[in-house]
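With one protein chain held back, the other chains of the complex are shown just where they sit.
Coming up: chain A.
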Amino acid sequence: MADTMQFDLVAPERKLASVEEAVEVMVPGSDGDLTVMPGHAPMLTTLRPGKLTLVTRSETQSYAVTGGFAEITPEGITVLAERSMPAEEFTKEVHDRLIEEARRVHDEAHPSVADMTAKLLADMEALGAHMLG
């Protein structure tokens, strides 16, 4: 079995990363974090806001994602992120803006989905702790 896999991270407006030799990828799945390694069972999962870490033989790179989904096959993983940026671009200002947005959505949300938006807001806040902390 191959010991590396293909990794793609795409956002609607641009392709962020395409690496052929990913060793492992840590993904913030909506039901919990998971680490994907080569030969992983095929799987589709949605994402919550969080930190995505890519490990290749030579380096480790982090990205912030704000939701989306990941398609995992034994040969690789494709992450379709709603909004995403490399860790270097994720500054306090960006984070504050995201939180503000999540809070507004939560405040305007219908009571039936308030749980969901509250979770989103909490995830956004936690994202900052992961990325900036």
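For the reader, a short list of remarks on this structure follows.
By definition in this document, a residue touches a chain if its C-beta (ideal position, glycine included) is under 8 Å from a C-beta of that chain, and two chains touch if they have at least 3 such contacts; residues count from 1.
We take it that contacts and distances are computed from a predicted model.
According to its UniProt record, the chain left out of view corresponds to "ATP synthase gamma chain" among "Acyl-CoA dehydrogenase", "Spermidine/putrescine import ATP-binding protein PotA", "ATP synthase gamma chain" or "Rod shape-determining protein MreD". When the full complex is taken into account, the listed residue touching the unshown chain is A:T46, out of A:T46, A:T60 or A:T91.
Touch with the hidden chain on the side of chain A covers residues 8, 10-15, 29-31, 41-46, 68-69, 71, 73, 78, 80, 82-83.
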